[in-house]
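For this depiction, one protein chain was excluded, whereas all remaining protein chains were kept in their positions.
And then chain A:
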Amino acid sequence: MSCSNLTMWVSSKPSLSDTSSLSFRSFISPFQLPSQSSAPNPSRSSSATQIHCGLRELRERIDSVKNTQKITEAMKLVAAAKVRRAQEAVVNGRPFSESLVEVLYNINEQLQTEDIDVPLTKVRPVKKVALVVVTGDRGLCGGFNNNIIKKAESRIAELKELGLDYTVISVGKKGNTYFLRRPYIPVDRFLEGTSLPTAKEAQAIADDVFSLFVSEEVDKVELLYTKFVSLVKSDPVIHTLLPLSPRGEICDINGVCVDAAEDEFFRLTTKEGKLTVERDVVRTETADFSPILQFEQDPVQILDALLPLYLNSQILRALQESLASELAARMSAMSNATDNAVELRRTLSIVYNRERQAKITGEILEIVAGANALV
């Protein structure tokens, strides 16, 4: 009804300009808005979506967008705080892994001459590969979980092509649900992470991997996780966990071997069947240890004590990096969501205000029309 009134008044607008009284002038100038907006409206529809709904619906939508914005903003802040904690955990773990690598390096040098056989370094022809897939526990973090799962899928396809058997050890709720829905992918074990990865969780994974490898059920263990590069960048990577072997050696049997050689701090490998440590980036000065280091026990026993520690710390680091990447991904996803919500809210309020104005104007026009009819 107001609409018909409006068109009537718009068409008779020239006549209005002289007949209208002063008191109405202030209301009339806003009334011109609808006629103006009708022109820019179609052009706007190309940039933003056209919104068709009543005033009440608009108000509800604005409220809901406002709530969503609050939630996403809170999630972003929480993720930011957690990223800091995750980073702290990585920093706290650094002295351990650094001195561990240093010790391994030293001991390895001493053991060069002795002929030792350590189960974890045994390179066998690969028949079956275990993939440890580290995902997050929760969604709303952009493509984080998807990326790592896609990486796992492509790796599985590669292994299939090579005619190799495989099994998956899934860590994290998202990965668990994904693999549960696909029963044709053999999964050895489902593990769930907690808010902050601890040595205990890493131990659980390490134990599993260790027993699989030592019992010769699998001949190679690969760790798929998301490497934390920076707050805005993280890469899903594949890291060969076992056997601790030189790069390239397993490739002969396996075809493709994607070692996480890219900017890895330290990597323990073996050269000619002996343990070596590769230091790719930083070479912490190896404190000159007395060359006459005695071994309290058999070298084999000492390596037996050391290698599980090494395995453990590698897994723990992967978990920590994965968590840090997840949080960073969530942070940026939520920051984008907040931006979008702000934008949406702005457009919605503009539409709402315009509609409201149109309604008021329509009512005034009705009154004026009524008054005019009486005169």
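The rule is short, and it goes like this: a residue touches a chain if its C-beta (ideal position, glycine included) is under 8 Å from a C-beta of that chain, and two chains touch if they have at least 3 such contacts; residues count from 1.
Methods note: contacts and distances are computed from a predicted model.
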Of the options "NEDD8-activating enzyme E1 regulatory subunit", "ATP synthase epsilon chain, chloroplastic", "Vacuolar protein sorting-associated protein" or "DSBA-like thioredoxin domain-containing protein", which is the UniProt protein name for the chain that has been left out of view?
-> "ATP synthase epsilon chain, chloroplastic"
Cross-chain touch to the chain not pictured, restricted to A:D188, A:E217 or A:D304, is A:D304
Touching the left-out chain: which of A:N67, A:S99 or A:T177?
-> A:S99
Positions on chain A where the hidden chain makes contact = 89, 92-93, 95-97, 99-100, 103, 106-107, 198-200, 202-203, 287, 289-290, 292-297, 301-302, 304-306, 309, 312-313, 316
